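One structure follows; several queries about it will come next.
With one protein chain held back, the other chains of the complex are shown just where they sit.
The chains carry the letters A, B and C, assigned in the order they are written, with residues numbered from 1 in each.
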Amino acid sequence: MKIRIVAFGIAKDIIKGKELTMDLDNGNSISAVREQLSSIYPEFSKLSSLRFAVNADYVEDSYELKSGDELVLIPPVSGG
Amino acid sequence: MKIRIVAFGIAKDIIKGKELTMDLDNGNSISAVREQLSSIYPEFSKLSSLRFAVNADYVEDSYELKSGDELVLIPPVSGG
Amino acid sequence: MQDIYITVDKLNSKACTEAVTYPGAGGIVVFVGTVRDQTKGKAVKHLEFEAYEPMALKEMQKIADHATDKWSLHKMVIHHRTGLVEIQEEAVVIACSSAHRKEAFEACQYAIDTLKETVPIWKKEVFEDGEVWVSAHP
Partner (left out) sequence: MQDIYITVDKLNSKACTEAVTYPGAGGIVVFVGTVRDQTKGKAVKHLEFEAYEPMALKEMQKIADHATDKWSLHKMVIHHRTGLVEIQEEAVVIACSSAHRKEAFEACQYAIDTLKETVPIWKKEVFEDGEVWVSAHP
């Protein structure tokens, strides 16, 4: 499955862009995406945290992506 | 000794005025004044508390009044 | 603007907030006490505040000094109104600023709690059918 990934904050700097489309090689779970991303962009492992959101809600690592889901990378937030 | 007493809040209602001058019969301590006041105005015993200030500072019951001290009655405060 | 202030005029919480703002502020906390329209279900027409002003200012200053010292504040401002205050109007404003927000929250709460215990200001609730000095009796 192909998935569209949107980045904010430092995640944009890491993927050098606002968006990327990724072929999921090892399954459709968030943990699979996390692994794949970290192997392509080792910078992600250096962050304090990396969370994921689908359709504007946080999702757990066990979440299984469905076709059409918009996956958003949430590096450590720092509002306020 | 004669002492001038200034009242605020409900203490004004109790002594029916802003000020009174009292002859101290039983000594010059605040506790003596407290006793004398309560015997003249029993309403004071019904208050949640009654504190005293001399020259704009709280004083303890053991404080000995000096001639010229301005004694202020501080019924329960309720600012804010 | 004076930091510690008692006035019969309307208070200005915005001016108090601005007065504590500074370039190193990490957090500004402002408490505004407004006049409630009822007490224990009984409608209040308005409040009347009376202050023993020289002592009230002194006690307010003590609170601000202690809070500034204890919580390493940049600044604390305490303004209290006296006289007739209408429903919903500001009766007290306490603003403080600090490099860290937790300190500002604690200091502001300490200030209003202590003000209500030590500052010689009295509040009379005026009802349709009478009036009562607040907290006077147990």
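FYI, contacts are C-beta pairs under 8 Å (C-beta built on N, C-alpha and C of every residue); 3 or more make two chains touch, one makes a residue touch a chain.
Fair warning: this is a prediction, and the values are worked out from it, not measured in the lab.
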item: Partners of the unshown chain among those that are drawn; value: A, C
item: Option from C:I28, C:L57 or C:M76 whose C-beta touches the chain left out; value: C:I28
item: Touch list for subunit C against the chain that is not drawn; value: 13-14, 17, 21-34, 36-38, 87-88, 99, 101-102, 105, 108-109, 112
item: In subunit A, positions touching the absent partner; value: 8-10, 13, 46-48, 53, 56-58, 72, 74-80
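In this section, only the chains that are shown with their structure count from here on.
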item: Distance between chain centroids, defined by C-alpha means - subunit B, subunit C (Å); value: 26
item: Computed distance of Cα centres, subunit B from subunit A, in Å; value: 72
